[in-house]
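Before we start, here is the structure in question, set down as structure tokens.
A protein chain is absent from this complex, but the other protein chains hold their places.
On to chain A.
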Amino acid sequence: MAIKHPTPMLDELEKGPWPSFVTDIKRAAEAGKEACADLLGQLELSYNDKEGHWKHGGIVGVLGYGGGVIGRYSDVPNLFPGVEHFHTVRVNQPASKFYKTERLREIMDIWNRRGSSMLNMHGSTGDIILLGAFTEQLEPIFAELTQKGWDLGGSGSALRTPECCLGKARCEWACIDTQDICYNLTQEYQDEMHRPAWPYKFKFKISGCPNDCVASIARSDCSIIGTWRDDIRIDQAAVAAYAGGEIPARGGAMGQGVKLDVQKDVVELCPTGCMSYEGGKLAINNRECTRCMHCINLMPKALRPGTDTGATILVGAKAPILEGAQLSSVIIPFIKMEEPYDEFKEFVANTWDWWDENGKNRERIGETIQRLGLQSYLDALGFDPVPQMVKEPRSNPYFFYTEDEVPGGFDRDIEVFRKKHAR
């Protein structure tokens, strides 16, 4: 039985209906996990002090890899020896996080023996997070994980673990096979993931449709979002059933008894106003549709994405530090995404080349694009600019021209000018 620390403040968090992390950690502590008892003790101390008790930084890892483990040390190890070392191991999750119990037991068997037995399921980037290991356990944990077919995820100035929505596994809106893309990219770029080589971190996220269930547009440097370029498929009989209240709107999410007002809830809320509903018939002017998913979300049994599917590729999302938060911007309005994804990978190779060559230390690609201009990035990609890349044209007149665009070039003689314009 590990040392017990009194935790009056944490005990408050065992009350109430939501699953309590305190209760969970206590259960592991009572089973004899000193790391869990000491973690609660240190956390209680932090609740009292209102400040963290982990030392700055920490550089640990496994041989052959430059990332995957986040080192962490307690700054009060004499009080809480069980968390003197509290390293985090990132384990690459299966795409969309589908598991068999036997595989989870496999991980937990290793983790119960060699770590704290605490986890995050999952880290925000997608990894399985093993929370709290001592340095001397890292290589054995790694050896046992790899022997069972698991590998570490990414950390540091490297490709981070890619992640995707559940895609075609159980969603009728998936326009691309998100899991296959996620797995394919993960395998293709193992080196870039395990051995940091870049100015800073880089993340891929793959969503099957514009609902963007992995928030790729906000949380990945390269967002791959499924879309289509032909017509939305309409089942008029099902539209009538929605209008008549036989099928609840939005798959019942608004309540079972909610009757859909097709005109008010769908047609009038379409952002481009490209729909009409007359004489019980729904019509869509697909040329004007921006594929926002709203009508499809409301009437999943009546409307479906088109069949000519692919993805929109957006680049540059990041959190605020250093130059402000960004969402990804459109770089490729439409690209077919079919195995082996060669065209996409060529784009990725050119992107990394340009960013690695031009990016400053700790500069996300979104900031590099901001600093050097979208044009510079497009030149490196060999892309022509298209209107879809901007929300609106620039409002200021500070345009750069290249010398070859200007008749006579930039080399001018003041004396020639003076012949016509005296001082």
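Keep in mind that, in the parts below, a contact is a pair of C-beta atoms (placed from the backbone, for glycine too) under 8 Å apart; a residue touches a chain by one contact, two chains touch by 3 or more; residues count from 1.
Throughout what follows, contacts and distances are computed from a predicted model.
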Protein that the absent chain corresponds to, by UniProt name, given "NAD(P)/FAD-dependent oxidoreductase", "Na(+)/H(+) antiporter subunit D", "HEAT repeat domain-containing protein" or "Sulfur relay protein, TusE/DsrC/DsvC family": "Sulfur relay protein, TusE/DsrC/DsvC family"
Residue touching the undisplayed chain, where the options are A:121, A:143 or A:197: A:197
Chain not shown: contacting residue from A:66, A:81, A:140 or A:248: A:66
Hidden-chain contact residue, picked from the options A:7, A:137 or A:157: A:157
Which residue of A:58, A:81, A:140 or A:333 touches the chain not shown here: A:58
Residue numbers in chain A that touch the chain omitted from display: 55-67, 70-71, 73, 85, 135, 155-157, 191, 195-199, 201, 356-357, 361-362
